[in-house]
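Of the protein chains in this complex, all but one are displayed in their positions.
Let's look at chain A:
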């Protein structure tokens, strides 16, 4: 009798223990649920928002996913409120990702702050632009554009509007100033070399000419100078002041 009572008590204890354990399990479950709610990765788009994405410059980027480095890349995001509550578009975040692993951020761009309220049945266009750096030329990178917004109740949404690999091409259309100036400098150096070479060669040839046909300095004899080609007043002016050279000539005469 006593033993059967003991058994019952033991069973009761076990049952209570099991119940307590269940309660603990439940708590843990609740905790995990709240954790996933807080996690950013689980925040998704709102079913009441309809979004659209369009490249404005370069315009062919919509079809072929190619942009040029060093040139502005501009795009528009259309936001359509199809629900009954107001939405507030907070900001867009744009980033370039490693194409093999989109979790690896190559470059994060400044986020475009909008803070615009979109009433029900209204639409808003948002714009953003960036430059792909020249060092990315010739590479393909993942472009990810996320739009963050919240509704009137403060519920937060993140909507991915663009998530594709784009080719970044080298911009060869524009004039490169660096090479341009280099070309001008090289041209100048070439001209200088030509000039000095010409000078040197002519000197050499003149030397050889001198050896062949030496001319003698004869000075100015009064008979050979054609004074008729000099205006008379200029001659007078030269003769009238008693410059030492003129005196010398006079003396010699």
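Criterion: a contact is a pair of C-beta atoms (placed from the backbone, for glycine too) under 8 Å apart; a residue touches a chain by one contact, two chains touch by 3 or more; residues count from 1.
Criterion: contacts and distances are computed from a predicted model.
A single chain of the complex does not appear, and UniProt lists its protein name as "Translocon-associated protein subunit beta", one of "E2 ubiquitin-conjugating enzyme", "THIF-type NAD/FAD binding fold domain-containing protein", "Actin family" or "Translocon-associated protein subunit beta".
Interface note: of A:66, A:84 or A:127, the residue touching the hidden chain in the full complex is A:127.
Within the whole complex, the absent chain has one touching residue among A:80, A:140 or A:167, and that is A:80. Seen across the whole complex, the unshown chain contacts chain A at 50, 52-54, 56, 76-78, 80, 116, 121-127, 228-231, 234.
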